[in-house]
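One chain of protein is taken out of this complex; the other chains stay put.
Let's look at chain A:
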Amino acid sequence: MLDKDIKKNESADNFVLRLFVAGASANSARAISNIRSICELYLKNRYELEIVDVYQQPLLAQQEQLIALPLLIKKNPLPERRMFGDMSDLKKVLKGLGINEVI
């Protein structure tokens, strides 16, 4: 299901992001709101954000080698990048997403 979505949006400038969070922890909540605002600000209308609660799908934790949460995986555009933390460090998030914009 997820993979199909990604394939559909494989164009270079379409961002496919997946955020893994652990339930409703403080870090999770902060990360969700942070990444949402960043996307709205920098990637408006050209991103797809999927939020996965690892508690609901614990098998994913092993498959995706999840350790530190929250974890954001940028599936597209390539290369794949991983960012963990509550996304409060905007500079690092943008660097990870490959967005070269002056803040």
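In this text, a contact is a pair of C-beta atoms (placed from the backbone, for glycine too) under 8 Å apart; a residue touches a chain by one contact, two chains touch by 3 or more; residues count from 1.
As a convention for this text, contacts and distances are computed from a predicted model.
J.: For the chain not present in this complex, what protein name does its UniProt entry give, out of "Sugar ABC transporter ATP-binding protein", "2Fe-2S ferredoxin", "Acyl-homoserine-lactone synthase" or "non-specific serine/threonine protein kinase"?
T.: In UniProt, the chain excluded from the picture bears the name "non-specific serine/threonine protein kinase".
J.: List the chain A residues touching the unshown chain?
T.: 20, 22-23, 25, 27, 30-31, 34, 54-55, 58-59, 61-62, 65-72, 79-89, 92-93, 95-96
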